[in-house]
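Every protein chain of the complex appears in place save one, which is left out.
Chain IDs A and B follow the sequence of writing; residue 1 opens each chain.
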Amino acid sequence: MTASRTQHLVSSGGIFAIALFVAWVSFTQEPAEAFLFPRLISVFFMAFALWNFVRAVMGLSKVGEGLSGDTVKAILPGLIVILIYFFWAAKGYGKVAALEGHWLYDWVRRGLGFYTSSTIAFFTLYSIYDPTPFSDGRSWIKRVIVTTIFMAVIYGLFALLLKVQTPRGMIF
Amino acid sequence: MKTLFKALGLSLAAATMGLAVPASADEYPSRPIGVAVSYGAGGATDFQARIVTMVAGNEDMLGQPIYILNKPGAGGRVGWNWFADEVEADGYTMSAYNVPHFIAQSIKGGVKYSVDSFEPIANWGADPAVVVVGKDSPYNTIQELVDYAKGNPGKVTLSGAGLFVGHHIAALQLEKETGAKFVYIPTKGGGAAAMKAVIAGDVVAGINNLSDGFRAAEAGNVKVLAVADLERNDFLPDVPTLMESGYPVDNASVNFRGLMVPKGTPQDVIDKLAAKVPGMFEHARVVKRMKAGGSPLHVMNREEVQAMWAKRQETLAELLKGL
Partner (left out) sequence: MEFLSYFGGVFEPLAFALLVGGTIGGLILGATPGLSPTMAVALLIPFTFHLSATQGLILLGAAYTSTVAGGAVSAILLKIPGAPANIATALDGNAMARKGQGARALHLSFLSSGIGGVLGVLLLIFLTPMLAQWALAFGPSHLFWLAILGVTVIGTLDSKSFVKGLLSGCIGLWLSMIGYDDIQGAQRFIFHDALAGGIHIIAALIGIFAIPQVLDMFAKGRSKVKIEAIDVPQHAFGDSVKEIGRSARPLTIGTVIGSIVGLIPGIGGQIAGLVAYDQAKKFSPHKEKFGTGHPEGLVAAESANNAMVGPSLVPLLTLSIPGSPTAAVLLGGLLIHGIFPGSDIFDRNPEVIWTFINSMLIGQIFMVIFGIAIAKWAAKIARAPLPIMGSAVLVLALFGSYSVQQSMGDVWIMLSLGLGMYFLEKFGFSAAPVVLGLILGPIAESNFVQGSLIAGAQFDGNWAQAQYFMTGSLNLVLMALVVLSIGYSFLSHRARGRNASVKSGEVQA
C-alpha cells in the first residue's frame, strides 16, 4: 500500500515550507560569517525540497505507505500517554513565567519523578496495547508482575549500578 | 469555593512536598550534591573537577558525595545559561566556573548570566595560557615570533580553543601590547584540537593551557615560548613570562577554575560551603592527584574569588570594548 497523492502533496509541501523557512532565516540573520554555511546548505535543501515537491505535484512520489486512519487511531492513545509521561518525568523543565507562584502550576511542575512516572507509563502503555481483554483478571496480575520486574531492572541498572542522578519529583 | 480549593491544594502540595522542603544549614547537605561542568567529559575542567571533589563524601568534609554533570556546548554558554536560569538555588547543584570565559561571554552578550548571577564558593586551580609552536618551528623565543609577526601582519596564525575564552583573551592582549597583527583561529573541540593544529603545523603558533602545553612539551611535540601570567610557573620554570619578555600582558587570561552556586542560595548554605570547600581542595589526596595530572592547584577562598571576579570584570570590559 502506498500513500495517497494528497498525503504526498501535504508532506512534501511541508518539507518545502521548512526549507524555505530555513533559507529565509539563514539569509536574514546576522552575523553573516556565522550563517555562511547555513546559507550554502539551505540552498541545496531548498533545491531538493522543490524537486521533491514538483514530483509530488506530478504524482510521481511512490515510496512510503503513508498514514492510514487506522494507524493514527492505533497510535494516538499511546502518543498521549507518552506526552503526559515525559511531561511528568520532566520536573523543573520549561518554565512558564506568567504562571509561576500559582499552586496548581507549582504542583504540576514538581513532576512525579523518573521512576514513578516510568512505572505508571509502562503499565498504562502495556495495558492499552495488550490484546488480552480487559475483563480477564489474570492478565492484570501478569501486567503488574511484568511492570514490577522491568522497573526493578531499570532501577538496578541506572540508580544502583550507574548511579545516574534522575530528577526527583513528589514521589521517588 | 475558590479558597476552599486553594486551601485543599496547598495542604495537598505541602503534604507531597514535605520531603523536599529546602533543609536548613544544620542538615545541609543531606543528599549528594551535583556539580555542573560546562565542558565535555574528559576535558581539563571535567577531570580536574572530578579530582578536587573526590573527597567530598568524607565525614570531615561535606559528608555527602559530589557527582559531576556535564553540560557542554558553545564554549560553556549552554551550561552556564542552564545554571543561571534553571537550577534551584538550594545548594544541591553547584557549578564549576571558568574565569575569564564566563565573564568575557557575559560582556560580549547573548547569554543569561553575568558576574552578578552567581555566588563564588572557592577557587581550586589556575591554568595560565602559554604560547606554543611546533617542535620544528624556526622560532625559539617569543621575541622572534613577535618580530616576525610585526614584519608580516596577518601572516601568523594562532590557534586557540574558541572565542572569548582565556586563549582568545591572551591573543587579544598580545596583539594589543605588541602591536603585531595575528590571525586567531578558534577551534572546535577545545584545547586538544587547538594543540593538534600546532603539532601538525596547520598553524604557525598556538595559545593553549599550561597543563596541556607542559605535557606536549614533555612529550617533545611542541616548544613553549612564553607564559601569560605574572610569574613563572613551577611546571615550566625555564619558560619566561610575557612580561619578562617585554610585553606587558598581565594574568587576565589565566583560566581560574572553582565552584559557585546560583544567586539566591541561602546565606547559611553559602557560608557552610565557603568554610568547608577550600579545605577539601587542599586534601592530601587531591593535591597528589592534581600534581600527577600536571594541573596547577591554586586554592582561593570566597573573599579572594569575589575580588578576583570584580577585577576581571573591569579588565575584560576595557579589553573587549572595541570588539
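By our rule, a residue touches a chain if its C-beta (ideal position, glycine included) is under 8 Å from a C-beta of that chain, and two chains touch if they have at least 3 such contacts.
It should be emphasised that the depicted structure is a prediction, and the values quoted were computed from it without experimental measurement.
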{"item": "Selected residue (touches chain absent from view) among B:72, B:240 or B:266", "value": "B:72"}
{"item": "Chain A residues touching the omitted chain (full complex)", "value": "3, 7-8, 11-12, 15, 19, 22, 25, 29, 31, 33-38, 41-42, 44-45, 48-49, 51-52, 55, 60-67, 71, 74-75, 78-79, 82, 85-86, 89-94, 114, 118, 121-122, 125-126, 128-131, 146, 150, 154, 158, 162-167"}
{"item": "Hidden partner chain, residues of chain B it touches", "value": "34, 40-43, 46-47, 50-51, 54, 67-75, 77-78, 81-82, 85, 105, 108, 110, 154-157, 162-164, 183, 185-189, 192-193, 195-197, 199-204, 212, 215-216, 218-221, 289, 292-294"}
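In this section, only the chains that are shown with their structure count from here on.
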{"item": "Whole-Å gap separating chain A and chain B, where each centre is the average of the chain's CA atoms", "value": "36"}
{"item": "Of all residues in chain B, those that touch chain A in their complex", "value": "6, 9-10, 12-13, 16-17, 20, 32, 34, 67, 69, 86, 88"}
{"item": "For the chain A and chain B complex, residues of the former touching the latter", "value": "92-93, 95, 103-104, 106-107, 110, 163, 165, 168, 170-171"}
